[in-house]
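Shown here: the complex without one of its protein chains, the others still in place.
Up next, chain A:
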């Protein structure tokens, strides 16, 4: 099962003003995360940060001893997007997380890469194929349960680390349509970067006010953030090497700290859950990991039965 689990800060899914992004990643320098994923995964129109800005941030974070991975766009359509993707893949300095087969196609002739959560890797045959092309880490799809993962891990892929999204709103779907622009009643071509007004996405609820999804431009995320803090034992048992925490505007330093402490066995689980409760009064979900609907929450007391 290897050593201690590592913590990764996933790629920022939202569109924050440039200065906010700079300040955020300045803070990250002092956080106890081992890996930082940088780059735009959701929308090619978001250009507050260009590749040079990302690389500059990468250099700064790398200097603090963190491993840096550059993430690529999940839905790649236009030729201009392909060129941007090629530049990232051939940056020559940092490992890249492929979120579309286009990136795998470029990276398989370059260097080792990370299989992102937006590639559909559901079985050992596919993982083996990608490992043969140079994958040295894979991030499980959001739907992956502990038992699905255990079955894959039986085919021990030497040199391939396993990462699971352990905290944050789950990336559930991508579209050609921008739902934030649609909500604002403006066309996608002239979106005025409305997503910048929603630094943690835009809440989508049922007509009974149940939080269902989170609108984030062309992406839909889960309404409730996923939280696997109380599942550390089964994550360890499944051979998970890396826990991914997704950036959010508020409380991120605390979330990182809580997971860091939990990995090192310093904080009682109930106490940490209580701390997180104040950050998200709507609650959390962990259903996928438990083999059921993703939105479901299995409270720790029931799970221990």
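The criterion applied here is as follows: contacts are C-beta pairs under 8 Å (C-beta built on N, C-alpha and C of every residue); 3 or more make two chains touch, one makes a residue touch a chain; residues count from 1.
In this section, contacts and distances are computed from a predicted model.
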Listed names "Urea ABC transporter permease subunit UrtC", "Protein-export membrane protein SecF", "Ubiquinone biosynthesis protein UbiU" or "Lactate utilization protein B", with the criterion being the UniProt name of the chain not displayed: "Ubiquinone biosynthesis protein UbiU"
Among A:23, A:59 or A:183, the residue in touch with the chain that has been omitted: A:183
Candidate in contact with the missing chain, chosen from A:20, A:102 or A:275: A:102
Interface with the undisplayed chain - residues on chain A: 74-79, 81-82, 85, 100-106, 118, 120, 122-130, 141-143, 147-148, 151-152, 154-155, 170, 172-177, 179, 182-183, 187-189, 202-210, 212-213, 215, 220, 222, 287-288, 291-295
